[in-house]
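Yeah, one chain of the complex is gone here, protein chain that is, but the others are all in their spots.
Here is chain A:
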Amino acid sequence: MTHVLDPGTLAAGTRPGPGPAAPFDDVTRSDAALRAFLHGLPGVDQVGAEQRAATLGTRSIKTTAKAWAIDTAIAMVDLTTLEGADTPGRVRSLAAKARRPDPDDPSCPAVAAVCVYGDLAGVAREALAGTGIHVAAVATAFPSGRASRAVKLADVRDAVGNGADEIDMVIDRGAFLSGRYLEVFEEIVAVKEACGDAHLKVILETGELVTYDNARRASWLAMLAGADFIKTSTGKISPAATLPVCLVMLEAVRDFRAATGTQVGVKPAGGIRTTKDAVKHLVLVNETVGADWLSPDWFRLGASSLLNDLLQQRQKLRTGHYSGPDHVSVD
């Protein structure tokens, strides 16, 4: 990193209460300081980022490398159902799929987590007991984030109380876009506190942030506030996860670790439907932040239909002929 900020120029000293770790403990002392810091981040070269993502997307991953990539991607999937029509039965069947994605093949890995609305976290927790598969719940008035802070925090506590060990929160895009960065920061800090031991994923909803510069700023803001993961989108807005946005966020977590020593995970979500898309993301991770992030602990794919495509590709590699949607479950 170091091109972002020279740690030596910052005032040392600790700040009472929750706040960013050194060397960034000073940048959240006021709205103006935070704005100065975020706007001081180097601008994203839009053409360069898009070109870099496109180039990496052309890498040819075949045979054994493809088999590895498919299994790795399956293990990184946050199997998601976020519909108004969700029922406990649907969540239980999704949990069964999460444990054994391909019932015909015991060598197929389980997914990383099941992602549901907070009220169904208890059902998912019960169905996944003893498996090591995480239960992620969306909270803070997902997907819009338009509710008062008290409601959002109650939402988080409720989801954690129901058994979620990962919380996917949305930032207040309205506040972010109108420049009230400290407000967004304080909200993330408060949610983090409400999470307790649960991991916090912060959804930036990059489709509403308009520019890559904003995606970079929001990434830094979330990491400064203590996010364990930064996530591209809710999946309710298009465009959702795109390769260039993922690249910008990966660069942000790389620079953040170089500066602070703290590693933060990345989760692209929404719009990743095919094995090809998933493999492109893995290539992007490997080339941008390296193998340290190529694990379900640090990189996740938020998806629902992706898993079926991964399983069909896996069956194709195993049997030598093309599989079809009749050979995977209907969710």
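Going forward, contacts are C-beta pairs under 8 Å (C-beta built on N, C-alpha and C of every residue); 3 or more make two chains touch, one makes a residue touch a chain; residues count from 1.
The rule is simple: contacts and distances are computed from a predicted model.
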{"item": "Candidate names \"Predicted secreted hydrolase\", \"ABC transporter permease\", \"Aldehyde dehydrogenase family protein\" or \"Dihydropteroate synthase\"; UniProt protein name, chain not shown", "value": "\"Aldehyde dehydrogenase family protein\""}
{"item": "Options A:Pro103, A:Pro239, A:Gly290 or A:Pro325, residue touching the unrepresented chain", "value": "A:Pro325"}
{"item": "Chain A, residues in touch with the chain not shown (by the definition above)", "value": "320-327"}
